[in-house]
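Beneath this line is the structure, given in structure tokens, with notes to follow.
All protein chains but one are shown at their positions in the complex.
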Amino acid sequence: MQLSGGSLLALLGREAATALGSSPRPDGGQGQAASAARQYAMVIDSRKCRQRPGCTKCLDACHQAHNVPYIEDPGRKVDWIWEAPAQDVFSGQQSPYIQITLKNEPVPVLCNHCEYPPCVRVCPTGATWKRETDGIVMMDWHRCIGCKYCIVACPYGARSFNFLDPRPYIKHLNAEFPTRREGVVEKCNFCAERLAEGKLPACVEACPENAMIFGDITDFHSEISKLLRARDTIRRKPELGTQPNVFYIV
Amino acid sequence: MFMFEKALAGSRRYWIWIGVLLSVILVGFLAYVREREVGLAITGLSRDVPWGLDISQFAFCVGLGASAVVVVLPYYLHDWKAFGKITLLGEILGMVAVFMAMLFIFVCMGQPMRLLNVILYPHPRSLIFWDLLVLSGYLLLNAVITVTLVSAQREGVAPPGWIKPVILLSLPWAISIHTVTAFLFSGLAGRSYWATPLLAPRFLASAFTSGSALLILVILLLRWLRVFDVDPEAVPKLARIVTYCMLINLFFVLVEVFTAFYGRIPEHMEHFEYLFAGLNGSYNFARYMWLSVFLALASLLVLLVPGWRRNPRLLPLACAFAFVSVWLDKGLAWIVGGFTPSPLGAVTPYTPTWPEWSIVLGIWAVGILMVTVFYKIVFSVEAAANAEFVSSALPACGAAHPGKAA
Partner (left out) sequence: MRDRVWILAGLAVFVAVITLPAWTRLATLRQSRSPDLVLPANQKDCVLPASQMRATHMKLLLQWRDDVVRKDVHTFKAYDGKVYNMSLTSTCLSCHNKTEFCDRCHSYAGVSMPSCWDCHLDPRLAAGGAK
């Protein structure tokens, strides 16, 4: 994007309008035609997840497909999808009187690809942006300056920073996907590269219980839309106004 | 134009001081080189605490930068003649503090070589874009002001007329740098410790407190070294400013505590709980926060009693207490409090490592070195221009003799 006086004014005007809440999708590219604008979303049925205690197939599939390093130090961990106890995932729901399953059962958590992503708002270089065509919050590791402002802004802790060179910590290198380098932030990308080939995200495909349903929620007839209409679902921290696109059946 | 040659003529004491600073800078620089080799893993940062000492120093130094307002505003807008000679000192302190703040940002970046991306791909919705803009502008403004004023004094003429509106511009600009820095934090819905509209006013109040306290300490030091002296009314007036600002600062903190604890809002309470009482067995910061409170109250005790405020031994103590109190709050615990507990309720202790401290001290040493050099230039020019203001013990400390001037 070239910076000229006129384009800066136009940019500022557009940004001001966006800031006032008119459009939730700041354009990271050169302006895609929004005629086929989708919003990919996911429903995770944590009841089905609970049928298999100790199962980590979705985590393993994702981390294998994307060369995510396995780092033992919890402070330096890099996760695109991981498990956390339900009472931490759905904070604010804690009570000694509610069902025990909502307390400690592991629930998969990942980037919510929010409708109004705070991480996109704060990125100074546009290294993360919400794609107009399908609503995925993308990462561009060529542009990321490693300021970590997006990690600070994310209310869900969905992002990880590469404190170290990840290569030595990758169990099995997948040549079809690049690794990242020290100093950049990474997170789940809804398997954009697999979606481009017509495949489902790796975690969805790997789940033996079919607990994860993925699709376009703007399509009335998609499986995920039908599921959302049929079942009660909750989302993480809905009061923050981010409009997350990962729904949970608990 | 920059008169650096004036900083090259100094006493043994001056050069030993420069040597000490350069050694600290060297150690910090080597630590930074190591950080670039290994990655940010050599710091104590973690996934839950991605910003630490470096960014808190950034916020603290932007505050010091903004505090030049405290001397510039009364002199230029309200004709407080007593501040005549210290406006320049305050502006230099402010300019160097902002430069240090930018250095702190630079060392915390994971890919610093890509820094230009912020300019090549501007994103005005990001507060970092605005922060870069206003900080650079403030640096430029103050650089222009100080060079113009000092050059005019060296030539023995009055400063040019256009400098007055530029100086007046630096006043709202100084407020803006700390407001934008506060917005960096207060616009984040997910970080409830910071997401308060009171953040920008709180930042300004603590900035003015620490900045004016620092300025008093610097003036007293210069007086003690017999290098420079100011109007006898300047320090008492500044002390009153410290008092008011510290009172406002404490008021703002108490107001926040009330909303959090009377409202019993868990997201607001838990950060205060972590900082003052510890959570989940992690008590890192409790002693520093209580120390900060004690120092603030102790400094207020001295500052509120006129007799004690004027006492030449108690005043520097009170100012040092005020400065350290604000530093403990803003420069140490502030960032960590915002991150703990994490979005998933985790308490990840953060302890800065030795490389981190080396880098932080190195950048402070860069700032102190710049202040030393710039002050030396100002004093040399001042001494040459007005010999009668220089005290009689001058030969012992190496400021320029009138004969050595220009």
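The first chain written gets the first letter, and so on, giving A and B; residue counts start at 1 in each chain.
As a working rule, contacts are C-beta pairs under 8 Å (C-beta built on N, C-alpha and C of every residue); 3 or more make two chains touch, one makes a residue touch a chain.
What you see is a predicted model; the values in this text were computed from it and never measured.
Enquirer: Counting the whole assembly, list the visible chains that the omitted chain makes contact with.
Expert: Answer for the hidden chain's contacts among shown chains: A.
Enquirer: Which residue, A:131, A:148 or A:187, contacts the hidden chain when the whole complex is considered?
Expert: Among A:131, A:148 or A:187, only A:131 touches the chain that is not shown.
Enquirer: Looking at A:142, A:199 or A:231, which makes contact with the chain not pictured?
Expert: Counting the whole complex, the residue in contact with the absent chain is A:142.
Enquirer: Touch as defined at the start, partner being the missing chain; which of A:87, A:112 or A:179 qualifies?
Expert: A:179
Enquirer: Quickly run down the residues of subunit A that touch the omitted chain.
Expert: 28-30, 32, 67, 129, 131, 133-134, 138, 140-142, 167-168, 172-181, 192, 196
Heads up, the rule we're going with is that only the chains that are shown with their structure count from here on.
Enquirer: Using the average of all C-alpha atoms in each chain as its centre, how far is it in Å between subunit A and subunit B?
Expert: 38
Enquirer: Quick one: in the complex, what on subunit A touches subunit B?
Expert: For this pair, the touching residues of subunit A are 1, 3, 8, 11-12, 15, 18-19, 26, 74-78, 84, 87-89, 91-92, 109, 118, 121-127, 143-149, 151-157, 160-165, 182-185, 237, 240-242.
Enquirer: Mind pulling up the subunit B residues that touch subunit A in the complex?
Expert: That would be residues 38-41, 45-51, 105, 108-112, 114-115, 117-129, 132, 184, 187-191, 266, 339, 342-346, 348 of subunit B.
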